[in-house]
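One structure, pasted below without further comment.
Missing here: one protein chain of the complex. Every other protein chain is in place.
== chain A ==
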Amino acid sequence: MHFTINGATHAVEPDIRASLLDVLREHLGLTGTKKGCDHGQCGACTVLVNGRRINACLTLAVMHQDDDILTIEGLGSAEHLHPLQAAFIKHDGYQCGYCTPGQICSAVGMLDEVAKGWPSHVSADLETVTLDGAEISERMSGNLCRCSAYPNIVDAIAEVAGAERA
């Protein structure tokens, strides 16, 4: 089977039991996507599949024929950072760094959801969504950070999105 990862097509023959996460990490050497819980509960493995954020541990690799997958490595490199990656450094939106790739990929997907006008649990208006700190926190709650850099992560995302923090 084939899928595209970070713009490059890969031919793989995964074990039918293999999660997309394990194929990325163990077979393709893309270890930027992290395994925290393997149960879809922590968000450390968040990647973008066809533009939408998903937990790579909760989906089997064999389900992704012809899909377009973006991981943290495709978003930017240490030398050429994506604006969100740069903002995470500036606002210290991490400590140990293990949840960080997932937080950043999740933020990319989340901002796209907001751009499409999808409301959240805390949206005051279902038609017009205004991104603020509360919206960001609500929408990022699938990504745990035990170091608890949450306020800094929200600051970083708010800056990139041009959102009011308060």
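The rule is simple: contacts are C-beta pairs under 8 Å (C-beta built on N, C-alpha and C of every residue); 3 or more make two chains touch, one makes a residue touch a chain; residues count from 1.
Assume contacts and distances are computed from a predicted model.
**Q** Just to verify: the chain that's not displayed, which of "Xanthine dehydrogenase family protein molybdopterin-binding subunit", "ABC transporter permease", "Formylmethanofuran--tetrahydromethanopterin formyltransferase" or "FAD:protein FMN transferase" does UniProt list as its protein name?
**A** "Xanthine dehydrogenase family protein molybdopterin-binding subunit"
**Q** Among A:T9, A:N50, A:T130 or A:S148, exactly one should touch the missing chain; which is it?
**A** A:S148
**Q** For chain A, which residues lie in contact with the unshown chain of the complex?
**A** 15, 17-18, 22, 25-26, 29-42, 44, 71-73, 76-79, 81, 85-86, 88-90, 92, 94-101, 104, 133, 136-138, 140-154, 165-166
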